[in-house]
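The other protein chains are all here in position, but one chain of the complex has been omitted.
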Amino acid sequence: MIRSLPRSKQYNWSFNCFILLYFVFLFAPLVVTCVLAFNNSDFPSLPWKGFSLDWFLSDGPDRIGLFHDDQNLRSIVTSFQTAFFVSILSVVVGTCASFLFEKEEFRFKGVLYFLMLAPLVIPGVILGISQLLASNTAGMFFDENFGLDFEVFRPSFWLVVLGQFSFITTFVTLVVSARLRKFDHSLEEAALNLGATQLGVIRHITLKFLRPAIIGAGAVAFLMSFENFNTTLFLVGSEPTLPINLYLQVRDGSTPVINAVSLLLIVGTSLLALCNLYFSKKEE
Amino acid sequence: MINDLSITDMVKRFGDFTAVDGVSFDVPAGSFFSILGPSGCGKTTLLRMIAGFEEPTSGDIEIRGGSMLGVPPNKRPVNLVFQHLALFPMMNVAENIAFGLKRRGVDVPTITKKTETILERVGLPGYGTKQINQLSGGQKQRVAIARCLVLEPSVLLLDEPLGALDLKLREQMKVELKKLQAKVGTTFVYITHDQSEALVMSDRVAVMNKGRFEQVGIPQELYGKPATPFVAQFVGDNNKWSGKVVESDLEKVRIETDEGYSFLTKPHGACSCGERADLFLRPEAMLIEPKDRSGLNVFEVSVKSILFDGANSHLLTTTREDNELIVSLPQNHRFDHIEPGDDIAVGWHPDSGICFGAEE
Partner (left out) sequence: MPRSRMVFWIFFAPVIMWLMLLIVLPLCDLLTMSFRGENDYGDMVWTLQNYINFFDEPIYWLTFVRTCLYAVVTTVIVFLLSMPVSFYIAKLARARVQGALMIMLLLPFWVSELVRIYGWMILLRESGVLNFFMLKIGLINKPIEMLYNDATMIMGLVYTSMLFMVVPLVSVMESLDDSLIEAAHDLGAGQWTIWRTIIIPHCKPGITSGSIVVFMLVLGNYLTPNLMGGKNSLWFTEQIYNQFIASFNWNQGSAFGFLLLVLSSLIIWSGLKLTRQKLGEVAS
C-alpha cells in the first residue's frame, strides 16, 4: 500500500505506468511546442523539415523571426512592466495586510478578512468586468463634475496593473501571513526593550524575518501577473500584454513565431520558478 | 544607600484575576536580587511591568528615583534577558549586541569598540561574526546578557534565562552569572522557580506566592528562619508534621504530633497552648544514631530505601504510623551498614525545628 508495506509486483508496475503516462500527458503539449519552434516549416506542424532558427532570427521578408517582430517584442516589454509594478504594489499592500490581520485587533476584522479572501473565489472574468465598469463610472463622474479626464479610468496599462493587483495581493497576503504566524513575539519585545521604536522594530526585526517570504511572494506575484489572461482581457487598452497578444494571434491562425515566444516563456518562467524554489529550500 | 529600583504597592489585575497583589520592595544599587516562586505566582508579570510590557493596575515603579509609570518600554533604563533569550536569528552576534546602541544613534567606531569590550567581558572574544545558530546554549546565554549590558542599564532583568539549559551547564552558568554581576556591578533582578539558582547567586531573595511576597531576606535567612510555612516548604527540602501545642513559652514549645510523638521545638509567631500547629524539620537536621542524646528529640524509624545521590544522599524512612520521612545520609562511611528494613534511631536538636500555627 505505502512504502513500508509489502506490495504486489502488479500493483507497483501498474502504478508506475500510470504515473509515467500522467507525466507524458503533462509535458506533451509543452515539448511539442518547443520542438516545433525549430522546425524549418511555415506551419507549426510535422513533418520535420530540418532544424532552423528562422523563427527567432530571420528578418523577413517571408519569415519574420521573434527578435524582429516588433509587436511581440513590445508586448513582452509591456508584460514585464506590468508584472514589475504589480509585484511591487501587491507585496507592499499584501505585507501591510498580513500585519493588519495577524497583529492588530479592531472592529469588523472578521468582515475585512473575509473581503480579503474574496478575490480567491471571484472568477477573474468578473473581477475584470467589474473593474472596467467601476473605472468607467469613475471616469464619467470626474468628467461630468470637474471636467477632468484621467487616462487611468480608460482601459490602459495602469488599469491592467490595478486589476491584476486586486487579486494577486490576496495571494501575497496569505503567503506572508503564514510566515508571520511563525514569528516569535518575544523578538519584538526584546527589540523594544533594547530601545527600538515601534516602527524600528518592524523595520529591523519583523521585516527582516519576513524577507524570504516577501521575496517568494514577490516572485509568485510576478509570474501570476505575467501570465494573467482573464482579468487583463477586459482592461487592456492599446498596449496588449503578452498573453493577450498571443491569444489574438492564436485565434487568427498560427505561425511558428508563437512557438518561439512560447519557448521563451517556458524557459523564462521555469528558470524563475526554479530560482524561487531553490532559494526557499535554502532558507529552510 | 540609593535604590536602583523601588516598587511600591504594585497591583496587577487581569479581569477578576489578581496576578500581582500589593508588592513592595527596594533593590539597592549594585546588588543581585532574586524573586523566587512557583510558576504562576505572578513573578513574570511583575518583571514585565518593570520592563514596561504591562501597565500596573496601581502602585508605582521608580528607577533611580524617577517614576516609570507611562514610560514606554523602549524609553526605560532597564533591559530584559528573555526566558528563551530572543536573540535575533537574522543577525550575527555583533549585530545583536550593536542593535541597542544603533537605535541610540551611537557612532560606528564606538559601537565596534563597545561590542568588542563587552564580548571580552562575557568571555566570548572574537565571536562577533558568528551566527546565532552556531553558538552553544551557554554561549547564547552570554550573548543575550552582553546585548543588554552593553547599553549600561540601571537595572538588568533576567527572566529564568537558565531554564532551557541542561543541568550541568546550568550549575556552571550559575557561578558565572554571579561572578559576572560582581565584575560589572550592574543591579540584577533575577526571577526563577529554581530555589538553588536564587540561593546561590543572590544577595537578597524574595519568595513570591499567589501574587504576594511571603518573605524577603538573605538566602541564609530564608533557609534557616523561614517566615511562613510556604517558605519553609518551598525553599529547600522539609519534613512536615501536624500536631497540637501542649506546652509553650517564649523560647520553646512542646508539640504532640498526630502520631503521638512529643517534640520540643522553637516557635515561630504565636503558638499558644491547645492550638494546632505544623512542624517543619530539614533532612540534615536529623542525626542518625546520635551518641549524645541529651537535649535531643529522639525517636525510632525504619529504613525503607536508600536514595543514593553522592553528597546529597538520603534515607527514605517511615515512622511507626507509616508516614514518610527524609533523613540526610552523610557519606562518611559511618552509616554504610544501614540497609533497607533496619530500624534506626534519629535525633534532632530543638533549635533545628520550626513550628507555625496551623494553616486553615
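So that you can tell them apart, the chains are marked A and B in the order they are listed, and the count of residues begins at 1 in each.
One rule holds in what follows: a residue touches a chain if its C-beta (ideal position, glycine included) is under 8 Å from a C-beta of that chain, and two chains touch if they have at least 3 such contacts.
Predicted model only: the values in this text are computed from it and were never measured.
Engineer: One chain is left out of this view; which of A:Gly65, A:Gly124, A:Gly216 or A:Pro240 touches it in the full complex?
Structural biologist: In the complete complex, the chain left out is touched by residue A:Gly124.
Engineer: Which subunit A residues would touch the chain omitted from the figure, given the whole complex?
Structural biologist: Interface with the chain not displayed, on the subunit A side: 1-5, 15, 18-19, 22-23, 25-30, 32-33, 36, 43-47, 92-93, 96-97, 99-100, 103-104, 106, 112-127, 129-134, 137, 162-163, 165-166, 169, 174, 177-178, 198-199, 202, 223, 226-227, 229-230, 233-234, 242-243, 246-247, 250-251, 254, 258-259, 262, 265-266, 269-270, 272-274, 277.
Keep in mind that, in the parts below, only the chains that are shown with their structure count from here on.
Engineer: As a quick test, compute the distance in whole Å between the mean CA positions of subunit A and subunit B.
Structural biologist: A distance of 58 Å separates the two centres.
Engineer: Flag every residue of subunit A that touches subunit B in the complex, lowest number first.
Structural biologist: 184, 186-187, 189-197, 200, 204-205, 208-209, 211
Engineer: Report the residues of subunit B in contact with subunit A in the complex, numbered from low to high.
Structural biologist: Interface residues on subunit B, with respect to subunit A: 51-53, 72-75, 78-80, 82-84, 86-91, 99-100, 103-104, 147-148, 151.
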